[in-house]
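First up is the structure itself, then whatever we jot down about it.
For this depiction, one protein chain was excluded, whereas all remaining protein chains were kept in their positions.
Letters are used for the chains, namely A, B and C, taken in the order the chains are written, and counting of residues starts over at 1 for each.
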Amino acid sequence: MSFLVSSAAVWTAPSVDYHALAPEIVLAVGLSIVLLVDLFTSERNKWLLSVLTGFSLLGAVLPVLTLALHDDSTRSLFDGRYVVDEFSLVMKGLFLLAGYVIVLLSSSHVEEGDYWRGEYWFLLLTSLLGMVMMSSARDLVSVFVALEFLSIPAYMLAAWRKRDLKSNEAGVKYFLLGVFASAVMLYGMSLLYGVANSTLLIDIAESISLDGEFGAIQALAIVFVVVGFAFKVSAVPFHTWAPDTYEGAPTPVTAFLSVASKAAGFIALVVMVLTAFPEGRDVWQPFVWILSALTMTIGNVFALRQTNLVRMIAYSSVSQGGFVLMPLAVAGGVAGEAALRAVVVYLIAYAATNLGMFGVILSVSRKTRSGDIASLGGLFTYAPALGVLLTIFLASLAGIPPLGGWIGKFAAFQALLTDATPWAYVLAVIGAVNSVIAFGYYGNVMREVWMRPVPHGDTTPITTPSSLQIALGITVIATLVLGILPGVVLHFGDMADLVGAFGG
Amino acid sequence: MLTSQFLLLGAILFCIGVYGVIARKNAVLVLMSIELILNSVNINLLAFALRNGSADGHTFALYIIAVAAAEVGVGLAMVLLIYRNRRSIGLDELSELRG
Amino acid sequence: MIAAELLVAQNIGFAVISVLMVIGALRVVTTRNVVHAALWLVVVLSGAAAQYVLLAAEFVAVTQVLVYIGAVMVLFLFGTMLTRARIGTERDLNNSYARLGIPVAGVLFAAMAIALVSSFGDEQLPSAARVVGVPEISDQIFGPYLLPFWALSFVLLAAIIGAIVLARKD
Partner (left out) sequence: MILAASEILSPLRDGWFLQHAWLTPVIPTVGFVLIVLFGKRMPKKGSEIGVLSLLASLVLASGAAWQWIQRVGDAGEEQFVSPVVRTWTWWQSGGVEFTIGQHVDGLTVVVLFVVAFISTLVQVYSLEYLRGDRRYTHFFAALTLFSAGMLAMVVAEDMILFLLGWEIMGLCSFMLIGHWWEDGANSRAALKAFFTVRTGDVGLLVGISVLFFAANEWTTTHLGLSGFSIRGVSAWALSGEPNSTVILVAAIALFVAAIGKSGQFPLHTWLPDAMAGPTPVSSLLHSSTMVVAGVFLVARLYPVFFTGLDILGPSSNVIMVIAAITIVIAAALAFVQSDIKRVLAYSTVSQLGYMMLGLGAGAWLPAVFHIFTHAFFKACLFLCAGSVSHSASHHSFDMKEDMGGLRKHMPVTFAAWTVSTLALCGVFPFSGFFSKDEIIDNVGGNGYTFFMVVGLGGAFLTAAYMTRATYLTFFGAARGAAAGVHEVHDAHAGAHDVHDTHAGAHEADDAHAGPHESGILITAPIAILAVLAIFSGLFNATPFGESWEYMKKWVEPRAVVVASESHSGGPGEAFVVSVPSAESGHSESPCGKETPPEGVCYAPQVSHATFKWSKALISLAVVFAGIVLSWVLSAALYGRRDPRLVGLTQRNGLARAGYRLLANKYYLDDLYERGVVGSITGPLARGAYWFNQRILDGILHGVAGISRAVAQVVYRDIDQRLVDGAVNASADVTKAAGTTVQPIQSGRVGHYGALLFATAAVAALVFVILNT
């Protein structure tokens, strides 16, 4: 039985840099506390859990800051399988802060609906922990586990309104398609492991760049891996779940999916293509190019014909995803760093704007109890503050300066023009045309808000709970500051240098 | 033994699984088809582990098995949920959300 | 010579198991009886475990038997029972557009087969490969792959808690 003969060396405990892992540890402790406190609190005191969740997230921001301010800001753990670099710190900060805003958005919603509250917060934190982990994952196993880590709780959150058939449907669709996509991705990953004999992304990059070795198997692997993440970022034609899930899921969960979960998909995609396949650009660049063009266009065409507000936002966020993919389509060439910066900047600006958008929708739907765009009619006359906020967020999504969305679009186009290839120009033109078309549906909502009568003449004012007010305040300030002082966000973009990419 | 014989077996299982998830209406059967796909990935990984002479493939495969178990649990919970609400687990009937 | 004979035996074993697995898989996706499908799935999963043994991965093979055939299959059968599937044959298991799956699977297989054959062609698996033992796997799990392992525990915890909330009656 030679099978049982071990050839392993003597095991030594891996050295763990606990400072580098501190954000994850804080979150893990936080979610355990939420789970335990949930057991011992009565129904009346469940509000405590949302506070605990918020504190866990803010608490995890602290180590992110100390890590960022530390001189040696790049830390590599587990032989480079888990890397804390500036890119990952920026993204961790984004996830934690976006998560905090989502907690604010959810709290009143969760208190008032018949939810399983403790478990809701627990799952939300779990998913965010997965995202935080995703930003540092630099090998196939970590990426895969982080992806499932952030997805599995999200599948269940989408179905969280248990008695609502639509919510059930949303959860089932999200779950099944998510599993399909991760199966395809896994198959691609198994091939990558096979050709590289390592799960480390930088080893894979080396094996793919071996001269003359690039063959069909590598192409297949790259396509499959990109498909897996294209699902996560709801790129057309892998977007089909997104509108259905966004519409059916509880609205705060939709905000979570459309911002945080999508951003996680994007950073995974960025990390994979830039650190693992830099030499495979002849495969993923055209593929992402096509996905980007399709995503922008189809998302817009569908959004134009929606009457349901959340569904329209869903398609709009599909279309926005196409804009984030746009710089990635040229990321393999000279525009690599510009593309990385554009993705980071776009994600930050988009997160602020879209979360604010959902904040307004949540506030308004507390009164209207309807998802129709028409239910926003005359919003300005009875809730002027919400009307103005909604207009700001819509204008930002449409890319009108000086609001945050503009700087994102600017960075994306800058990356394309830096690449200066005909295909980049064509994509830029497609993007420009789409950004005009997009105004069609954003403008339609603005018109409802400003220039339409109030449905049923019901002009009772809207009472917005204070948590929502805080969330709206944070997001609108972020949207304005990002647009007016783009230096702030572009600084993050410049800083976000990705270890392992660009031969570094 | 050839490397490609195991890989082709994996590919066949993968494609049968893909056929299954498209063709099947019953949610439990769709979940079973997904298991076929995940097993094909594991066959791949272990064949490569033998080919490359490294243990990473084994570890990866074990992690996939664990995640697959979690996914089946979640999937069946959702199936029970829709069964309770609709008295049916036909996925095709879940088409209220569309357009 | 001895090695070559052994390989013949392994090849025959591979062929037999593979045929069984493919038949089983086809029955899983075509049978009209949910319980039969589950039983055919057991055939495929056991076959996979046998293949793992052939691939010198006995620990994974054991895990496969324990987790899949032991736990997952029981889950499936519970799921089948709880959703009151008929024990006999059912007509309504397939979509009206089931045939759509054939071309999709066909094209997918074509792409995979071309890639696999062109890249690995007639490459032999090393006959005297370094065998990976359990200690080595554990060294990996508790060494470089520690963090995903730690994460997996949270994934399973989340899955259990979420599944309970979703599945329970309230």
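Everything that follows uses one rule, which is that contacts are C-beta pairs under 8 Å (C-beta built on N, C-alpha and C of every residue); 3 or more make two chains touch, one makes a residue touch a chain.
This one's a predicted model, so the numbers in the text were calculated from it and none came from an experiment.
Undergrad: Among the chains in view, which touch the chain not shown?
TA: Hidden chain, whole complex, touched shown chains: A, B, C.
Undergrad: Just name the one of A:L176, A:A196 or A:V233 that touches the chain not displayed here.
TA: A:L176
Undergrad: So one chain is hidden, and I want to know which residue out of A:F287, A:Y346 or A:F393 touches that hidden chain in the complete assembly.
TA: For the chain that is not drawn, the touching residue is A:F287.
Undergrad: Footprint of the hidden chain on chain A, which residues?
TA: Interface residues of chain A facing the absent chain: 172-173, 176-177, 180-181, 184, 214-216, 218-220, 222-224, 227, 231, 237-238, 240-241, 243-244, 282-283, 287, 298, 301-302, 304-305, 337-338, 341, 388, 395, 400-402, 411, 413-414, 417-418, 420, 432-433, 435-437, 439-441, 443-444, 447, 450-453, 485-488, 490, 493-494.
Undergrad: Which parts of chain B face the unshown chain closely enough to count as touching?
TA: Residues of chain B in touch with the missing chain: 18, 21-25, 30, 91-92, 94-99.
Undergrad: Which residue numbers on chain C touch the omitted chain?
TA: Considering the whole complex, chain C reaches the absent chain at 95, 97, 100-101, 103-105, 107-108, 110-112, 114-115, 118.
The rule is short, and it goes like this: only the chains that are shown with their structure count from here on.
Undergrad: Find the chain most remote from chain A, comparing centres computed as mean CA coordinates.
TA: When every chain centre is compared against chain A, the largest gap points to C.
Undergrad: Whole-Å distance, chain B centre to chain C centre, using C-alpha means?
TA: 8
Undergrad: How many angstrom lie between the centres of chain A and chain C, each centre taken as the mean Cα position?
TA: 31
Undergrad: Express in whole angstrom the distance between the two chain centres, defined as the mean CA positions of chain A and chain B.
TA: For chain A versus chain B, the centre distance works out to 25 Å.
Undergrad: Quick check: what residues of chain A touch more than one other chain, meaning two or more?
TA: 8, 141, 144-145, 148, 152, 156, 159, 162, 171, in rising order.
Undergrad: Quick one: which residues in chain B touch 2 or more of the other chains?
TA: 14, 17, 21, 47, 51, 54-56, 59, 63, 67, 70-71, 74, 77-79, 81, 91
Undergrad: Which of the residues in chain C end up touching chain A in this complex?
TA: Chain C residues touching chain A: 56, 58, 111-112, 114-116, 118-120, 130-136, 138-139, 142-148, 151-152, 154-155, 157-159, 161-163, 165-166, 170.
Undergrad: Taking the touch rule as given, give the residues of chain A at its contact with chain B in the complex, in rising order.
TA: 8, 140-141, 144-145, 148, 152, 155-156, 159, 162-163, 165-166, 168-173, 175-176, 179-180, 183, 186-187, 189-191, 193-194, 197-199, 243-245, 247-248, 305-306, 311
Undergrad: Could you pull out which chain A residues touch chain C in their complex?
TA: Answer in residue numbers: 2-9, 11-14, 16, 21, 28, 31, 35, 77-79, 81-82, 116, 119, 122-123, 126, 129-130, 133, 141-142, 144-146, 148-149, 152-153, 156, 159, 162, 171, 195, 215-217, 219-220.
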